[in-house]
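Pasting a structure below so you can have a look.
A single protein chain has been removed from this complex, and every other one stays in its place.
Chain naming follows the written order as A, B and C, and within any one chain the residues start at number 1.
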Amino acid sequence: MLRVGLIGYGYWGTNLFRNLSLSPRFDIVAVADQSEKRRAAVQPLLPNGRVTPLASEVTDDPDIAVVFIATPISSHFEIARNAIRSGKHVFVEKPMCATAAEAEELVYIADRQGVVLMIDHTYLFTNAVQYISETIRSGEIGRLCYYDSSRINLGLFQPDVNVLWDLAPHDLSILDHLLAEQPIGVAASGYCHVNRHLPDMAYLTLHYPSNVVAHLNLSWMSPVKVRRIAFGGTSKMMVWDDLNREEKIKIYNSGIQFQPEDRRAVIIPDYRIGDIYSPRIPDREALVGVMEHLAHVIAGKESSIMDGARGLRIVRILEKAQKVLDEELEATRAVGQHS
Amino acid sequence: MLRVGLIGYGYWGTNLFRNLSLSPRFDIVAVADQSEKRRAAVQPLLPNGRVTPLASEVTDDPDIAVVFIATPISSHFEIARNAIRSGKHVFVEKPMCATAAEAEELVYIADRQGVVLMIDHTYLFTNAVQYISETIRSGEIGRLCYYDSSRINLGLFQPDVNVLWDLAPHDLSILDHLLAEQPIGVAASGYCHVNRHLPDMAYLTLHYPSNVVAHLNLSWMSPVKVRRIAFGGTSKMMVWDDLNREEKIKIYNSGIQFQPEDRRAVIIPDYRIGDIYSPRIPDREALVGVMEHLAHVIAGKESSIMDGARGLRIVRILEKAQKVLDEELEATRAVGQHS
Amino acid sequence: MLRVGLIGYGYWGTNLFRNLSLSPRFDIVAVADQSEKRRAAVQPLLPNGRVTPLASEVTDDPDIAVVFIATPISSHFEIARNAIRSGKHVFVEKPMCATAAEAEELVYIADRQGVVLMIDHTYLFTNAVQYISETIRSGEIGRLCYYDSSRINLGLFQPDVNVLWDLAPHDLSILDHLLAEQPIGVAASGYCHVNRHLPDMAYLTLHYPSNVVAHLNLSWMSPVKVRRIAFGGTSKMMVWDDLNREEKIKIYNSGIQFQPEDRRAVIIPDYRIGDIYSPRIPDREALVGVMEHLAHVIAGKESSIMDGARGLRIVRILEKAQKVLDEELEATRAVGQHS
Partner (left out) sequence: MLRVGLIGYGYWGTNLFRNLSLSPRFDIVAVADQSEKRRAAVQPLLPNGRVTPLASEVTDDPDIAVVFIATPISSHFEIARNAIRSGKHVFVEKPMCATAAEAEELVYIADRQGVVLMIDHTYLFTNAVQYISETIRSGEIGRLCYYDSSRINLGLFQPDVNVLWDLAPHDLSILDHLLAEQPIGVAASGYCHVNRHLPDMAYLTLHYPSNVVAHLNLSWMSPVKVRRIAFGGTSKMMVWDDLNREEKIKIYNSGIQFQPEDRRAVIIPDYRIGDIYSPRIPDREALVGVMEHLAHVIAGKESSIMDGARGLRIVRILEKAQKVLDEELEATRAVGQHS
């Protein structure tokens, strides 16, 4: 069993803790959290382990082989760097870092140290994403034309991220997993309704060399929770509605007839053209698969599908999009001052 | 009864014909259409009227008081101009014209001639839009923060419009009706999947001086038909799902608590916070209200809510967005040639 | 073209009229209705035909070949008998008659006269029922175990039928079409909430020799309109939700594993076990198919799938169920008098 230290015992940290406890591959021996209340909560669950306010007591502990980091994003870099320098494998909550420069350095030093650096893009281990990935690779839906995501809900305002950094990593990790290419264009716009400096709605549009377009509708301001992605292929289309228990994924046998350019088709609209197929997607906690994958990667049995390089690519896109948001907010404020 | 000539007897023309036939205020005396098949279809329904291939036989007929135009958009300007010059009231299918310059001229000459120029923004006469408009004006949902529209379906590729000109006018007319302001920023991106020169997906983002943001997700490439608009207010939120027969409009009693800037709220997410209210929205054909409105405006009893000035404002936004799309397509092609 | 007289120009009569007008096989030459208002409504649509208050002017007219009857059910028998005696083919709105004795006589005399007697069980000509029928016959879902129908909505209280006679004929005609057997047991219970003598809710359970059970939940008292039938087969199950535009029929690949009797299975429940397939069911007006079928049956080209014999079998079941309701209401009232 790999001896594990967990840093951060908030919302996601408790999920990691629970899954680590149930895993036959990992043994939690230490938890660090700055909050006294959280330390009091975890103590009874770790009768023989160390519970400490200091992250360094985990990153420096020679008995620990793997460090899990579930702290606010601004602290990821320093904690992860310390752990890597101490020769530990590191598992970091998404998004990987606050800047691409930080992420690059982590990738570099992990590589030099020969340790595993993995980013917790949990969605990749859901049955839904695995099914979608296989379906696209099999060629069943034809060439992918578009990815259209609505990821909206009410709240969970967090102190150190905006809606872009909170929600976009899910889509970006899925896109990185599905596509063998990086976006050549990133358009973005964001809006601050609650806190003047913290976007709570954002629209992101990514253009890829192969002409795939990805659009992300991200919001903390929606009264309804939606987790819905449409994948448009040249021969079929696919919709993943993650909140639909009965039909999580639907495959629409409704390709657009591609017409020769000189004949412009007039297609009578219908609710749909063609049958619908909805595969059974069994529920399971994705973190179980994540834990197994991590153990296998550390053991050298699998190559990672959520390594630091992927985490870095995602942070690069977030950074680009954030730059656009910042310029836009700047411009809006300039206008606002005159009006 | 006002004597009416109808030019164009295609999909929308037949709807206009049917509603005109049932209206006690209008009397159809002539129909023009270039298609022999369509003329043959309408002839039996107009035993005592004139059916002709020539639009000019309608626009020049001294016995006709009102001309309805339901032809392809590229022909709107010339037909409408001829009708206005002949002193007729004119009713034009949306969008009003292919360019803002054309629309401006129509507004100008209609004003000079003293005739009514009305654009068929039918949605304004649905019970749903009227309910939404009253609710927003009453202050019930607080200050409007965002307008988020999904208007997606499969097909109806048309020879002379792209998805932007086909679908956006609906949202633009509703926005023009709800807001007392014009957008100060128009971002757009569009994609061609079927015909290389004809966008079949487009995203449009409009910024308004009062900080309202409007986002339009427009597509002819979706396997599922969606007609859904979310209106985010500071105290309540509202969703109009036009295809939901039972609950067309839902009002969510779930405002975001606006926090003082130094206190950043952490709100635990839930599917919703607060109750939901769904008013009864009786079905009725909006064109019935459109016809009445037109008759009242001609009679001088009402001022128009869909006059040429509104039509012009909408064409201006479409034109701006199209310019962005064109530049973008140009740029993509340039990239494509090198790759 | 067959010359047609229509008796009854109410809700259903107008539907029949519209479809007859569009049919190339029928020519409406006369309409009878006791209501002056309805006669005034139909007159302009029948400029060269006869409009009369007297059913006999239609049933006795030697120029008429087919009589359509869409009057209140209590009058079906007499009008149909007169038409049949005059040698006309007869098409009767469902349910066929108010009693099985009446229905038997009509079948008998139609047979003797050699005329076609058809009952308007329109549902049999919907694409949904035809798809379901073929699917069951193909063996795809295995042996049919149950038929569970919810046919509930608010209102349409009618002067001369209760909820049983209004709604059950739809299910009974579908059952008669799908099964090659008649029920051996009919259980029923009914409830009067609005009018003391007119059940507005009823539950009907039919047992068939092959162990199929059919259950009908019928109501005029439901705030929500539901038209949903589940078909349970030994290998698959099928749900027809007639109000679901996108997925009218779903086939669940979720058969119950039939266990040897000595091994009682413990199956962990799940939302479903297996995939779902939803065939495209194009919309079309079923009456178009009904009209074609009638013309073909009259021409001797098809044998009828909704003939008098079927209508009679359905009235027999209604009569049995009504008898149970009457006894039950009697018993309840007896109890009520003592309490």
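Following the convention adopted for this analysis, a residue touches a chain if its C-beta (ideal position, glycine included) is under 8 Å from a C-beta of that chain, and two chains touch if they have at least 3 such contacts.
Not measured: the values here are computed from a predicted model.
Across the entire complex, the residue among B:36, B:63 or B:275 in touch with the chain not shown is B:275.
Here the missing chain is touched by one residue of A:140, A:181 or A:246, and it is A:246. Although one chain is not drawn, the whole complex shows that of C:87, C:139 or C:209 it is C:209 that touches it. Contact with the omitted chain, checked across C:18, C:112 or C:193, is made by C:193. In the full complex, chain C contacts the hidden chain through residues 145-146, 148, 150, 153-159, 184, 187, 189, 191, 193-198, 200-201, 203, 205, 207, 209, 211, 213, 215, 217, 219-225, 230, 232, 234, 237, 239, 252, 254, 256, 258-259, 261, 264-273, 332, 335, 339. Residues of chain A that touch the chain left out of view are 224-225, 243, 245-246.
Within chain B, the residues in touch with the undisplayed chain are 245-247, 253, 270-280, 282.
Here is the rule we use: only the chains that are shown with their structure count from here on.
Computed from the mean C-alpha positions, the centre of chain A lies at a distance of 38 Å from the centre of chain B.
Chain geometry summary: the mean Cα position of chain A and that of chain C are 54 Å apart.
Counting partner chains per residue, chain C has residues 245-246 touching two or more of them.
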